[in-house]
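With one protein chain withheld, the remaining protein chains of the complex are depicted in position.
Each chain gets a letter, A, B and C, in the order it is written, and its residues are counted from 1.
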Amino acid sequence: MSLVVNNLQCIRGEKELFSGLSFVLTNKQLMRIEGQNGTGKTTLLRTLCGLSQADDGEVLWHNLTIKKQDEVFRNELFYLGHHNAIKADLSALENLQINTALAGASYSEEQLLQALEDIGLFGSEYKSSAQLSQGQKRRVALAGLLLTNAKLWILDEPFVALDGFAVKKLQDVIASHVENDGTVILTTHQEVPLTQGKILTINLDQSNNKPNRSDND
Amino acid sequence: MSEFFSMGGFGVFIWSAMGVAMILMILEVFSLIMKRRVLIKQIKRNNRLNQRQRKNQA
Amino acid sequence: MKINWFKYSAPMSFYPLAGKLIPLFWIAAIVCIAGGLYWGFFKTADVLNDQKQYYRIIYVHVASAWMAMWLYAVMVFWAMLGLIFNTRLSYMLASATAITGTVMTVIALATGAIWGKTSWGTYWDWDPKLTSFLILLFVYIGYIALQSAIDDKRRSDKASALLALVGLALVPIIYYAVNCPDPTECASLHQESSLKRVESNILIGMLVTTLGFWMYSFATTLMRARIIILERERSTTWVSKLAEITNSERKH
Partner (left out) sequence: MTSAFWIILKRDLLLALRRRSEIFTVLFFFVVVISLFPLGVGTEEAVLKKIAPGVVWIAALLASTLALDRLFSADYEDGTLEKIVLAPSFLSISVLAKILAHWLLTGLPLVLISPLVGLFYHLPINTILVMMLVLLIGTPVLSMLGAIAAALTLGLRGGGVLVSLLVLPLYIPVLVYGAGAISTSMMQGVSIEPYILLLLAFSLLAMVFSPWVTAVALKISIE
């Protein structure tokens, strides 16, 4: 099980975000993507998911390009973007239930409630999400991580808006996923200590500051 | 001559049809030429700015 | 001679090639339009006597109407090529074609209205042909509006290309609907091909003018494509090395 990135290039507008990006990520590995704002961290994550199209290069999962194996790949992928996918008109529990069901798994109400309690939302399960704070909404989205069977986690700034308790909890969850043969790719300024496994880092800053894009398509 | 232009009484219609077509086509070409001119001026200005910046940095 | 088509699918190679072709298309356009109209006005006196003089509108009307429809097909062709091969030049050509197509549709509608005043006594009639062209105009305008509403060029190219394809799929249905508002009568209504009834003398003028309009469309489309290329590639080195960019401003 591995994620292979070959010679990836992304251009947005007239700016080349990155090019010639290659790496291999296997189980028990965590990759941190660093870079200043606007260097293409989110674009890279979205390209790895298949939400965005690369201008050049390819992303392989199980030695097959992700375009060709949509279903298998998406079953093994957990993606958390900037937005939490939380509906204000639904309760925390309903949101979690719908989001996990969309990802293809159904859980009993006890399991869902337990996940919400574990992430520190005890007492807010039935509250309308409109009443939840930004950090609490993020927790609802992250509660999905406690339940999912996905192998590959792609998390865009997962620690944003979380307080100390939730940060600690999330660090533990990520560490134990890596320990259990999982793979994690994330963008963050937060250290993630691992008890087992390996941390890789990519910095997108160097590939920036190119005045001109190459001439050939 | 005037007989030719009157076109048996249909002159107004015929010449206005020709006129409309011609005006629209000329307008299209004119706007293309103007757009290109403005664009080239912009690119030149940008390039000059870039060159100056590079000199200042050096 | 083997031509490397992939080479010309890159904007950098296409730009100078188009620059060389544009004057040729202009010459062809002017010669054909002038020739066609000359024929139409001076060589058809035997067919078009005083009561039928208004018929001369048809040279411009038919030429622009055919081009309006043909350019839509051309636009869809480039859009489809873009969606299949993801070549940027195809998208650029599709959007360059759209505006000339719109101009042709407007000319066809305007001259059609004037034609209508002379032959039916009213500028506008909800006749199927005029209505279809009005809808064609709406479709062109929708395409252009969508394209200009999206700032991100990649998205704007793909989204408008998809819209052009959807339009192509629906145009026959819309055309059928405006032609046969009553489906039971439509089966019996059999329109004779209008081309066959046209005198060959007039047909020559019509065809030559149409050819001229076609050449005109080539010229304006290429001009617009060059502008789009310059706009999008303005920060590349090849654009900054172009003769028109490097030469100094003219001194007065």
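The working rule: a residue touches a chain if its C-beta (ideal position, glycine included) is under 8 Å from a C-beta of that chain, and two chains touch if they have at least 3 such contacts.
These figures come from a predicted structure and were not determined experimentally.
As a test of the contact rule: which chains in view would the missing one touch?
Per the touch rule above, the missing chain touches A, C.
Which residue from A:19, A:84 or A:187 sits in contact with the chain not drawn here?
A:84
Of the residues A:53, A:176 or A:203, I need the one that contacts the missing chain.
Touches the omitted chain: A:53.
Using the definition of touch stated at the top, determine which of C:80, C:177, C:204 or C:245 touches the missing chain.
From the options C:80, C:177, C:204 or C:245, the contact with the absent chain belongs to C:177.
Per the definition of touch given earlier, which of A:29, A:99 or A:187 contacts the omitted chain?
A:99
State which residues belonging to chain A touch the missing partner chain.
46, 49-53, 70-71, 74-75, 77, 79, 81-87, 89-90, 94, 98-99, 101-104, 106
Going by the touch rule given at the top, which residues of chain C touch the chain that is not shown?
Residues of chain C in contact with the hidden chain: 135, 138-139, 141-142, 145-146, 149-150, 154-155, 158-159, 162-163, 166-167, 169-170, 173-174, 176-178, 181-184.
The criterion applied here is as follows: only the chains that are shown with their structure count from here on.
Compute per-chain Cα centres, compare each with the mean of all protein Cα atoms, and return the closest chain.
C
Farthest from chain C by Cα centre, which chain is it? Let me know.
Farthest chain from chain C, going by C-alpha centroids: A.
Mind naming the chain pair that shares the most C-beta pairs in contact?
B-C
Measuring centre to centre with CA averages, how many angstrom lie between chain A and chain C?
The answer is 47 Å.
Provide the C-alpha centroid distance between chain A and chain B, rounded to the nearest whole angstrom.
51
List the centre-to-centre spacing of chain B and chain C in whole Å, with centres computed as mean CA coordinates.
Chain centres of chain B and chain C, defined by C-alpha means, are spaced 17 Å apart.
Note the residues in chain C that touch 2 or more other chains, in rising order.
234-235
Chain B touches which residues of chain C in the complex?
37, 49-51, 53-54, 56-57, 60-61, 64, 99-100, 103, 106-107, 110-111, 114-115, 117-118, 216, 220, 223-224, 226-227, 230-231, 234-235, 239-240, 244-245, 249
Where on chain B does chain C make contact in their complex?
7-10, 13-14, 16-18, 20-21, 24-25, 28-29, 32, 35-36, 39-40, 42-44, 46-47
Note which residues of chain A are touching chain C in the complex, please.
By the definition above, chain A touches chain C via 12-14, 212-213, 215-217.
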